[in-house]
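Here the complex is missing a single protein chain, while all its other protein chains stay put.
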Amino acid sequence: MLTYFLLFAAFLLLAVRFFKLLRLKRRNLSAAEIDQHLHRLLNEKRNQP
Amino acid sequence: MKKRIGVQFRKTRKTKHAFERIQACKRCHTYHVLWDTHCETCRRAYTPVREVSAAVTRRYVQTRFLLLGLFVCLAILCATTLTEIAIAIGVGLLFVCLFFVIQKKYGSYEKDAQLQTFFSQEEEALKKSFLYHLEQVGADVKAGQIKEAYEKTREIGYFVDSDTIKIRKIMFLNHFVLRKDMELELETLIPSTYDKDFMEYLREVVKVQPSLVKKAVLDYVRRYKAQILLLENGEQLIGQVAGAALRMRAYVEEYQDLIIEFIDYLPRERLLRLAKMIRDHRNENWEQLYHFAKNRVDTHFAFDPDFKGVL
């Protein structure tokens, strides 16, 4: 019985991974967005001179 | 007027995206945006941050795979009969195959997402690294190495566009003789408020690289016209900026009020270009411009053979 539970857990892991990757694919993040994100990160709290 | 020195700036690396300029030292957990290739602390070669992120992503995928494998192994270990073992092995292999299939199909999307996450996670380290760079700049300034200071600040400026950085760059640039062959910047130096040093820089840079004058600069000049006029030769400066705007018809269209106001301070070549532009593209919106241009030409350049028959 435990075997099946563990196999189910493995299946869940796979399913979660699949849906996560699917979500990322749909979002289709571009490099420009990443750049903007980085820019936002670095300029929100300005580093002091 | 301080003495300007002639320098040759280091060529900046052209990258499509700013993050491509960031390099990481894996051992020291520091980041570097300058031109060094090796970490000054541990002498290890820097790795592009994208590569580092890719490694993290790869390990993440491996961890997931190993976790899956672990579950399958545990399922096999918990099996009490031959049938259960067979089922566990079969299903396990199936899951492993599916994992690889999913990874192959959708794995690439993970890298970029992971990069973004990576930056979010490494925010503090990045800021700390930039602070360190600024300290280096400070040390260069103290040592009188303004060129290095500017070059470093320029690199920092690709990421941080605060007024502080801009003003520093402007102040550093005002130490140098500007030439046409230099890789100069203008738009990236525009501060959020009126700055005298910026005007000083603008005055010099518009002489050598008027093509740098773009919309943002024109807007800035228009906004702070009153303060600029208070400067010595302020009108000439505005006139030169306006003259640089004649490069594009769109600018003429948009900034004709500025051009009209400072038409008297346009250089001869620029006035000629304006006259030709009016002649070629005159429309009902440009009537006033035509009028003032014609007036200027008639009053000051009636005998100039280049202006004859233009307006």
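In this document, chain identifiers A and B correspond to the written order of the chains, with residue numbering beginning at 1 in each.
Just so we're on the same page, a residue touches a chain if its C-beta (ideal position, glycine included) is under 8 Å from a C-beta of that chain, and two chains touch if they have at least 3 such contacts.
By our rule, contacts and distances are computed from a predicted model.
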According to its UniProt record, the missing chain among "ABC-type dipeptide transporter", "SH3b domain-containing protein", "Succinate dehydrogenase/fumarate reductase iron-sulfur subunit" or "Glutamyl-tRNA(Gln) amidotransferase subunit A" is "SH3b domain-containing protein"
Based on the whole assembly, the unshown chain contacts which displayed chains?
B
Quick one: say which of B:Ala125, B:Val141 or B:Val208 touches the chain that got left out.
B:Ala125
Touching the hidden chain, out of B:Lys26, B:His175 or B:Arg247, is B:Lys26
Residue of B:Cys73, B:Met182 or B:Leu212 in touch with the missing chain, whole complex considered:
B:Cys73
Residue among B:Ala18, B:Leu34, B:Val56 or B:Met182 touching the omitted chain
B:Val56
Which chain B residues touch the hidden chain?
24, 26, 29, 52, 55-56, 59-60, 62-63, 66-67, 69-70, 73-74, 76-77, 79-82, 85, 118, 121-122, 124-125
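Keep in mind that, in the parts below, only the chains that are shown with their structure count from here on.
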Whole-Å distance, C-alpha centre of chain A to that of chain B, is 28
Applying the document's contact rule, which stretches of chain B touch chain A when the two form their complex?
16-19, 64, 67-68, 71-72, 74-76, 78-80, 84, 87-88, 91-92, 95, 98-99, 102-103, 105-107, 109-110, 112-113, 115-116, 119-120, 123, 126-127, 130-131, 134, 159-162, 164-165, 168
In the complex with chain B, residue positions of chain A that touch it:
2-4, 6-7, 9-11, 13-14, 17-18, 21-22, 24-25, 27-35, 37-39, 41-43, 45-49
